[in-house]
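One chain of protein is taken out of this complex; the other chains stay put.
Up next is chain A:
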Amino acid sequence: MTETLRRQASEPVELREAASGAVPTASSRRAARLWGAALLVVVVASVVAASWTAGPLLRPEGFSLVGNFLGAALRPATDVAFLQLIASAAVTTVAYAVLGTVLSLVLGLVGGVLSSEVWWLAGRHERARRRGAAGWAMVRGVLVLPRAIHEVIWGLIFLSVLGLTPLVAVLAIGIPFGAVTAKVFAELLDETPRRAYTAALASGTPRLTALLYTLMPAAWSDLLSYGFYRFECAIRSAAILGLIGAGGLGFQLALSLQTLNYPEVWTALYALILLSAATDLWSSAVRRRRASGAGASDRVIGGSLVAGAVLVVGALWWVQLDLAVLVAGDTWQLVLQILEDAWPPGLGGATVLGLLQAALITVAMSVLAIVIAFAGASALAFPGAAGTALSPGRWLVVLVTRGFLIVLRALPPPVWALLFLFVMAPGVLPGAMALGVYTLGVLGRLMTESVENLDRRPQEAMRAHGVPRPTVFCYAVVPAAAPRFVAFGLYRWEVTIRETVVVGVVGAGGLGLVLNQQLAAFDYSAAVTTLGVIVLLTAMVDATSAGVRRSLR
């Protein structure tokens, strides 16, 4: 019992909720059928919407370009000057990710306490509880906005206010990640047993001190291990932010892509894949150790903490954050100017119908992407899962599958989109495929881990009765894995709708494209409207996904 609790506690909390087991009942089966039918309709509509373009979908002349591009994979640029450039860009990306993660942890710590139930409600009397409930609702409301807006949008906003400074990347990662971390940390605090906390309050201990002594000791190591997971995500975000001009590997990649220098592109891609694979491995090693109940005295965890501290200091030194811009009079004047322009929100060149259409395209893109990702990931999760006593051949399959998934998620969606744009007409489809392929990489890993964590006893019992392997797979493995797969898929759909913005930025259409054009034209009042639509859409997808998950439980 404690073992499973511990294990679960090591998974990111947002996933934990997604994966909590489902026992189908008659009514939930009926609900599932209904949702299934609705899903089919939505998927078909999305396919129709996405493939409805004026011209042909494919660009045959692009295939020779792809040939050139793939051919360059074997001869990446290796001249010393360029390698040095890439190395320094990689360090910059890591530094952004590190500082962004640190900022998100600080914001998450403060925001988590302030958005936890225990802070506002535990150990209070009736009257104070009512006031506490109001405060609690307010803080949670405030945190919704930064969470709904993607890092790239934050990046574009900060870019227009602060100009090109490393601070842009750090803030763009730190703020949305901080809001997510706050939610996760609040849940951790609320799940920690409260008796010691209320006992401390009973002896007249101030709230903050009581929290520090009674709730933090249990929650902080989970927060740190979650921090490593966030760092892994931050590396990818830092790369994407590079593409919009914030510097680092993404920026080098964009430059090489623009000049069609494929050998250089490949060098940058290899660097990105290496970086992403390394952080993936590091983060999952730390979380696996935590899962087995190890604390800070463990070699891997202790070493990782020290390494983390070194990274923070190194990143500060490398980036030379100039905080002066934050307090500069010019900056604030610009902020005021922008706010003045932005209020009241307007439509600019857009029309209500146009916005609605862009919103529909955005939803269609996210649905297609998640369908692609779900189909691919559930097919690859089984070959990718390592069990006990594997034959060498089976090991090879595991390694190849995992390597493939790592590559898929190492390249940020905009890069995939640019690659698809070689051979496809610009539009929703290449955007959806780019998001789908990237999400396949992420989802594949989550599903692989969940297959590895399945209870093996039912399968072994069947095998012992002489049931053939394929039958065991259908009767014992698939039914156990399916509810988790669906939950992970829904959770990733929520993430994907936010990420449609990212491929929109490179021209794949939808609200992201609209927003990017408005920001580029300094039409802030229209941008606010578009942002509002994005936030609304995100909230609707979150609510739908939560509804489906509840009905499946």
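We take it that contacts are C-beta pairs under 8 Å (C-beta built on N, C-alpha and C of every residue); 3 or more make two chains touch, one makes a residue touch a chain; residues count from 1.
The criterion applied here is as follows: contacts and distances are computed from a predicted model.
S.K.: Out of "Tryptophan synthase alpha chain", "Acyl-CoA dehydrogenase", "3-isopropylmalate dehydratase small subunit" or "Phosphonate ABC transporter ATP-binding protein", flag the one the UniProt entry gives for the chain missing from this complex.
M.R.: Looking only at the record, the undisplayed chain corresponds to "Phosphonate ABC transporter ATP-binding protein".
S.K.: Using the definition of touch stated at the top, determine which of A:214, A:279, A:378 or A:516 touches the missing chain.
M.R.: A:214
S.K.: Looking at the full complex, which residue from A:88, A:160, A:198 or A:525 touches the chain that isn't shown here?
M.R.: The missing chain is touched by A:198.
S.K.: Quick one: say which of A:206, A:532 or A:547 touches the chain that got left out.
M.R.: Residue touching the absent chain, from the options given: A:206.
S.K.: Please give every residue of chain A in contact with the chain that is not shown.
M.R.: Touch with the absent chain occurs at residues 123, 125-126, 128, 195-196, 198-206, 208-210, 212-214, 217-218.
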